[in-house]
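The structure is given below, and queries will be raised subsequently.
Moving on to chain A:
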Amino acid sequence: MTPIVEVRDLHKRFGELEVLKGIDFTVAEGEVVSIIGASGSGKTTLLRCLNLLEEFHRGDVLIGGEAIGYHLRRGQRVRIGEREVARQRAMTGMVFQAFNLFPHMSALDNVTLGLTKVRGMPRPQAVELADHWLDRVGMLKRRDHRPSQLSGGQQQRVAIARAIAMSPKVMLFDEATSALDPERVGEVLETIRSLAQEGMTMVLVTHEMRFARDVSDKVVFMEDGRIAEQGPPQRLFLNPESPRLQAFLKTSSF
Partner candidate 1 sequence: MNYHFNFAPILEQWPLLLSGIGLGLLLALVSIAIGSVLGLVVAFASRAPSRWLRSLAFTWISILRNLPILVIVLFLFFGMPQLGLSLDKITSFVVALSLYASAYMAEVFRGGLLSVPQGLVEAGQAIGLTSLRIKRYIVLPIMFRNALPAFGNNFISLFKDTSLAATIAVPELTFYARKINSETFRVIEVWLVASLLYIVCCYAITLVLRAMEKRLVLEKA
Partner candidate 2 sequence: DTLQTVLDRGELIVGTGSSNPPWHFTDNGQTVGFDADIGHILAQGLFNDPSKVRFVNQSSDARIPNLLTNKVDISCQGMTVTAARAQQVAFTVPYYREGVGLLMLKGSDYADYDALKAAGSDITVAVLQNVYAEEMVHQALPEAEVDQYESQNLIYQALNSRRANAVATDLSTLKWYMKNNAGRYIDAGYSWNPQSYACAVSPDDQRWLNFVNTTLEEAMYGVEFQRYADAFEQWFGERPPAPQTGFPAEMR
């Protein structure tokens, strides 16, 4: 089975500061991978590289076997053009911590925008598909509401529908629940969990350790721009090898 996501020797620098110092990992089809680690360890940056929201300056990221962001021209890495970038971005679906719904559009239009403008789908068909996904995340009844009329949890569920409706090869979640009121966290986690159970390939950055343990096939622990340890959740959470991970797990709440 070829992996959906393959990251090889990924390096990323902000000015002087090297934030990713050589990352290697893969995500197989249908696999759910959680990335955990202390604040500032580079989790968000890694995820944003997968979606090309950040450029990276060394290493490769392959999505569905296709190297993204760069191609080789006469042995040189060349940043690909804007249309290509846009197309490659649509191969992954991103869910942000701050939801980032388009505030001037209804929930439905948030979902159909990409379908009609990027996929070029006719509107009736886009609406049908959007309705399907809004239903799946339990937001069909609110399809005509503006984001400002929705709670945080509801907004995040619309954001998930928006991303997944584009049929990405892999869904990326960056702390999808940490901007939510505690009583809203559950509904979003539930939505993610049910997508996972249906076999959606996913990469989650999360601080919800219990959730990461329950839902993931693999957990990746990052430490200062490197992967310090990775493996199945049972092993990582019950028998952490590195002292860093042991310390990290001690301070995290389950």
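Candidate entries met the following condition: all candidates are chains of the complex that A comes from, given by their letters.
We adopt the following convention: a contact is a pair of C-beta atoms (placed from the backbone, for glycine too) under 8 Å apart; a residue touches a chain by one contact, two chains touch by 3 or more; residues count from 1.
These numbers come from a predicted model, not from an experiment.
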Here the complex member from 1 or 2 that touches chain A is candidate 1
List of chain A residues in touch with candidate 1 within their complex: 51-53, 82-83, 86-87, 89-90, 92-94, 96, 98, 100-104, 113-114, 117-118, 146-148, 150, 155, 159, 162-163, 166
